[in-house]
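Here's the structure, in C-alpha cells; my notes come after.
Of the protein chains in this complex, all but one are displayed in their positions.
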Amino acid sequence: MSKDAASLFWLYNTFVILVFLCGIYLVAVTKNLIKVLIGLELLTKAATLLIIVAGYSTGHIATAQALIINLIVVEVVVIAVAAGVVLSIRKKYGSLNVKNISNLKG
Amino acid sequence: MTTLLILVPLIGLILVNLPFKNARRTTFWYAVMLSLMQAYIVLTSDKIIWEGHFDPIEEYFKFNLKADNLTLVMLLSIGIVAFCALMVAKHMIKDEGDLANFSNLIIIILAGMNGVVMTTDVFTLYIFLEITAVTSFIMIAFFRDKDALEGSFKYIVLSAVATVLLLASIALVFMVSGGTSFEAINRAVHANNENLILTAALALFTAGLLIKGGLVPFHGWLPDAYSSAPAPASVILAGIVTKTTGIYSLIRIVNNVFGFSGSIKNILLFVGIITIFVGALAALGQKDFKRMLAYSSISQVGYIVISLGTGTELGLIGAMFHLFNHSIFKAQLFVNSAAVEKQAGTRDLDKMGGFSKKMPFTGLTSLIACLSTAGIPPLAGFWSKLIIIVALWNSGHPVFAGAAVLASVITLGYFLVLQRKAFFGKLAEGYEQLCEAEFGLILPAIILTLITVAVGLLFPLLSNNTLIPMSHIF
Amino acid sequence: MTDQILLYPVIIPVVAAIIALFVTNAKGVKEGLTMLAVTANLIIAVMLFNKEMVFNMPWAGFGFDFSLRLYHFSSFILLAAAGFGFLVGLYSIAFMEGKNSLNQYYSYFLITLGFVNGAALAENLVLMLFFWEGLLLVLFGLIYIGHKDAYPSAIKAFVISGVADVCMMLGIALTGSLAGSLNMTKIHLPLEGLAIAAFIFMMIGATAKAGSMPFHSWIPDAAVDAPLPFMAFVPAALEKLVGIYFLSRITLDLFKFTPESWLSTLLMVIGAVTILLAVMMALIQTDYKRLLSYHAISQVGYMILGIGTGVPAGIVGGIFHMINHAMYKCCLFLTGGSVEKQAGTTDLKKLGGLAKTMPITFTCFIVAAASISGVPPFNGFFSKELVYDGALERGWIFYAAALLGSFLTAASFLKLGHAAYLDKPSGKQEVKEAPLSMLVPMIVLAFLCVLFGVYNPLPLNNLIQPILGERLEGHNFAGFPHSAFLVVMTLVVLGLAYLNHMYGVKKTGKGSGASDHIHYAPGLKGIYAMAERRVFDPYEIGMKLMLWLSVAARFVDKAVDWIYEVFAVKTAESISYWIRELHNGSYAVYLMWSILGLTLIVVFFLMW
Partner (left out) sequence: MTMLDYVLLFMMAGFSVFAAVRRSLLQCAFGLAVVSILLTIMMFRFNAPLAAVFELSVCAGLITVIFVYAISLSRVHTQEEEQQADHERKLRYGVLPYIIVAAGLVIYFLQAPLIFTAPPSQAVNDVREVLWNQRLFDIIGLLLVIMAGVFGVVVLFKEKDANE
C-alpha cells in the first residue's frame, strides 16, 4: 500500500464520514418526509465516494466503476419506491409532516 | 445447476406478465409451483439439479454459486414459508389484480432470497439484500393503509442506513483485498490479520446486518413493520426474510469470510442476551396479537445470535437448527393470526376470548407453535434450544446458558397469556357466529404444525444425517 | 427338625390375626381362634426350647436377608412370651366380653405375639427392626381401641415410641456400616469412636421399648385408657422381655461392654434414677392401675441397673428380675382387672373390704405384692438380692438407691393392699368373686412366682445362666443368696416399710391415706404438685417446641409465596411497561438507537 495512497484514503475517509453524518442528521432531525429521502440520498453519495476512492487508491478502478454502476441502479429503485411510499403517506394524511407516522407505539 | 433457482423465477416472471389474455391469472399458480419445486429439490437433493451441467447455460452464465448444507436448510425454509405465504395471500387478497401483483412480488423475493443464500460475492450479496428489502417495502405498503405505510417507511429508513453501512464495509474490504469475492477477502484476512481496516469493515458489516436482522439496539422498525404489514406479507417477512437477510448473511460473513475473533463472539453474545430479554419482556405486556408475535420473533432471533456467538461447531448447529425451527413456527403463528384476523376482524387481544371453541384447528395449531417456541420437550423447539444451551454451557458461558433458560420461561409466560386471551376461556360476546377459517388458511397451519411435530419427534435419527453434516461449512 | 419350623412362631399368630380381623363376630369364634393359635404357639415354643437352629432366606437385597436364629436365650424369650400369651389370652376371653371392636383387639393381640417371637428370633438387625416397628403400630392400635377418647394417649405412646425407634434405626445403620454386616452373630465392635454413638442410640431404643425413664410417660396414661389385658400383656410382660433381651444382646454380644467403661456407669445411673423417681410417683397414686404402671417403670430400673453393672452377678440378677417381674406384674394387673370387672372401679378411695368377697384374687394379690416388694421366700427377693450384690460391687450409692426404691415399693404395696382389700367396704353393692377363666391365669402366675422363688436353681441353672456361658467365671448364683449382710439389710428395710405403713394408717385413719405423710411432706409437696401437672413430661415439652417450629415455618412459607406471586410479577410488568414506553413510535429515535449501537460496536471492536 503506497504511502501517498494511504494518506489520500484517510483524507477522503474523513470527508465521507462528514457527509454520512450530515445525512444521518438530516434524516433524524427533519420534519419533512421528503427531506428524509434527501438525507438517505446523501448517505448513498457518501458510500459511492468511499468505493471510488478505495478503487482508485489501490488501482482497481475498473471493478470500482462496475460496482458504482450497479450501486446507482439499485439506489434509484430504492429511492423510487421510498418516494412512492412518501407520496402515498402524503395522499393519506394530506401533509408531509413526520408526526403523521409516529402513532405505532408500545 | 444452482443458478436455475434464480433464472427460472426470472424467466417465469417475464413470461407470466406478458400481455396475453389471462396470463396474469397464472402468476399465483406459477409462484406456488416455484416454492413447492424449491422445497422438493432441496428435500430430495435431486442429482440433476445440483450436479447436472447444461452446456448452453453453463457457457453463458458462469456464476460461482455454492450451495453447502446451510444453504440447503435456508432454501428449504424459504420454499416452505413462501408456499404458506401464497396460501394465505390467496385467501386474504380478494381482488384478482392485487393477487397477481402480490404473487409477482413473492416470486421476486423468492429469487432475491435464493440469490442471497447462494452468493459467494460480497457485492452480489448486497444487491440481492437490496432486492429482498425493496420487495418487502412494497409488500408491507401493499394496501396503502395508514399503519402499513408508517411501518414500511420506518423499515425503509433503517434498511437504507444498514445498506450504507454494508457498502462502506464493502469499500473497505475491497480496498484491502482487491476483489469482492469471499475467497479473495478470506485470503486478505489471513494474509494480514489484526489489520485495523478489516476490523472496522467487520464492525460496520456486523452493525449493518444486525439492523437488518432486527436485534435489540437496532430493532426499532421490526414491531411496527410486522404488525402493520398485511397478513401474507407478515408471514413471509417474519418467517424467513429477516432471518435470511439478517442472520444468514451474518453467519456466512462472520463464519466463512472474517472468521471468529474474540471480540465478535463477545459482541454477538452480548447483543444476543439483551435481545432475548428485551424482546421477551416487551412481548409480555402487548395488547396486539401480531405485535406480540413480532417482539417474540425478536427474542427468538436473539437465541440464534447468542448461539452463533459461542463460536463453537455445536453453537453453529444450534443456531441453524433454531433458525429453521423458528421460521417454521413463527410463520405458522402469523398464519394463525391471519386466520383470527380474517374471521374475528380484530387483532386486539382484550376483545378476543375462547376462540378455540369455534376455531379448533387454529387454536390447536397455535398452541403447538407456542409450546414449540417456548421449548416444550416433544416439539422441535425444545431440541434446538437444548443444543443452544448445551453449546453455551460447553463453551464456558454458564451465566448466559442460565439466562437463556430463564428467558424461555418468560417466553412460555407471554405465549400462555396469548393463548389464554385469544383462544381459551369463555367465548367473548359478539363472536357467537364465529366459524373456522377456510381450508386454504388452515392447510398451511396444519402443514407447518406437522413439520414442527415431525422434526421434534424424529429429531434423534434426524440429527446425524442432517445436522452434523451441516456443521461442515466451517 | 427342618429349619422351616422356625417360621411357625411368627407365621401362626400373624395368620390367625388376619383371619380374626375378618371373621364374623358370631359368639366365641374369635376367642376360640385366639386360644387355638396361642396354644399352638405354646406347644411349638416348648418343642423348640434349648435347640440350636438357623433359617436363612434372601429377602430385600442389600444385605437385608430374612434370617432367623434359635439359640438358648431366644428360645427362653419365646417360651416366656408363649406362656404369657396363653395366660393373658385366656384371661382376656372373660374380661373383654361385651366390649366393642373385639376382632380388632384379638388380631392386634396375636400380631403382637407374632412380632415379639419374630424380634426374639431375628438374626438380621434390619429384620429385628422390622418386627420392632410392627410392635409400635400394634401398640397404637391396642391403646386406640381402649375407649372412645383414648386417642390422645395412643398418639402419645406412638410419638414417644416412634422417636425412640428412630434412634434405634440410626444405631442399627451406624452399627451396620461400622461392622460391615447386619448379622448379629458377626458383629462384635470395640467401644470407641462412632461405635460409642451406635451403642448409645441402640441402648436408647432398647431401654425406651422396656419403658425406662425418659420414654416412660405414655405408660401411666395408657394404663387408664387402654384395655387392661393389653396392660398386663404388653407393658408389663412382653415389652420388658423384648427390651431387656435386646439390651443384653447389645451389652453381651454386639459390643465389648466392660464394667470399666463410662457407658456402664451411664446405664446404672439411668437405672437408679428410673427406680427412685418412678416409685416416688407410684407412692402417691390413688388409682389401682396407674400405681401398678408406675411400678412397672421403676422395676425396669432394677433390670437396667443390674445389666448396667457389667458384673456377672448383676447381669444374672437383671435378667432373672426381668422374668420374675414379668410374672408378678402380669399377675398384679390381672388382679387389678378382676377388681375392676367385679367392683366396677379402680379408685382406691371407693374400694375397700374386698378380701372377704374376693378371697382368691386377694391371695394372688398378696403373693404377687410380696414378691414385687422382695419378701424372702418369693422370686422377687432372690433376683433383687443378685442385683443388690452387683450394685454394691460397683458402688454403694447405687445399692442405697436400689434399697430406698424397694422400701418405697413395699410401702406403696402395703398401702394398696390395705386400701383395696382390708379397709371396711365403702361400696354398697354385693361384690362376687371373678369368673373361673380370669382366676386360673392369676393362680398359675402366683404359683410360678412361688416356684421361681423357693426352687430358684430351676430358672437360674437352665434358663438364665447358660445365657452368660463363660462370662459367669464359675459362679453359681442358684440357691440362697451368699452375702448375709444383703439379706439382713433387706429384712430391716421391709420392717421399716411396715412401721411407716402403720404410722401412716394411724395418722389418717384409713388405708388409702397411708402415704399422705410422705406425699405432703414440706420439701416434696411442690415437686409432687408439679409432677402431677406433667411439667417434667418430655412429651409435653416436645409438643410445645413443635408448636413454635410450625409458626416459624408458616412465616417462611408466606415470604416465599410473596416473592413468587407479588415481587416477580410486579418487576416483570414494570420492566415490560418501561420497555414498551421506550418505543415511542418515532423512527428518528430508532435511528438514534442504531447509530448508538453502531458506535458502540465500532468502539468495542477497535478497542479490544
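The letters A, B and C name the chains in turn, as written, and every chain counts its residues from 1.
Please note the rule applied: a residue touches a chain if its C-beta (ideal position, glycine included) is under 8 Å from a C-beta of that chain, and two chains touch if they have at least 3 such contacts.
Since the structure is predicted, the reported quantities are computational estimates derived from the model, not experimental observations.
Trainee: So one chain is hidden, and I want to know which residue out of B:35, B:71 or B:119 touches that hidden chain in the complete assembly.
Mentor: Of all options in B:35, B:71 or B:119, contact with the hidden chain holds for B:119.
Trainee: If the hidden chain were put back, which of B:15, B:196, B:406 or B:454 would touch it?
Mentor: Of the listed residues, the one touching the omitted chain is B:196.
Trainee: When the complex is taken as a whole, what residues of chain B touch the one chain not shown?
Mentor: Chain B touches the chain not shown through residues 6-7, 10, 13, 61-63, 65, 95, 98, 101, 104-105, 108, 111-112, 115, 119, 121, 123-124, 127-128, 130-131, 134-135, 137-138, 141-145, 176-179, 184, 188, 191-192, 195-198, 200.
Trainee: Mind pulling the chain A residues that touch the left-out chain?
Mentor: On the chain A side, contact with the omitted chain comes from 1-2, 4, 6-15, 17-19, 21-26, 28-29, 31-32, 34-35, 37-39, 41-42, 45, 48-49, 52-53, 55-56, 58-66, 68-70, 72-74, 76-77, 79-81, 83-88, 90, 95-96.
One rule holds for everything that comes next: only the chains that are shown with their structure count from here on.
Trainee: Counting C-beta pairs in contact, which chain pair has more, A-B or A-C?
Mentor: A-B
Trainee: If you average the CA atoms of chain B and of chain C, how many Å lie between those two points?
Mentor: About 77 Å separates the centre of chain B from that of chain C.
Trainee: For chain A and chain C, what's the span in angstrom between their mean Cα positions?
Mentor: 97
Trainee: At least two partner chains per residue is the criterion; list those residues in chain C.
Mentor: Residues 580, 583, 585, 587, 591, 595 of chain C each touch two or more of the other chains.
Trainee: Where in chain B do residues touch two or more of the other chains?
Mentor: 153-154, 157, 161, 223-224, 286
Trainee: Quick check on the complex: what are the chain C residues that touch chain A?
Mentor: Counting only chain C, the residues touching chain A are 580-581, 583-588, 591-592, 595.
Trainee: Which part of chain B faces chain A closely enough to touch in the complex?
Mentor: Contacts found on chain B: 123, 127, 130, 133-134, 137-138, 141, 144-147, 149-154, 156-157, 160-161, 163-164, 167-168, 170-172, 174-175, 178-180, 223-224, 227-228, 286-288, 291.
Trainee: If you look only at chain C, which of its residues touch chain B in the complex?
Mentor: Per the stated touch rule, the residues are 572-573, 575-577, 579-580, 583, 585, 587, 589-591, 593-598, 600-602, 604-606, 608.
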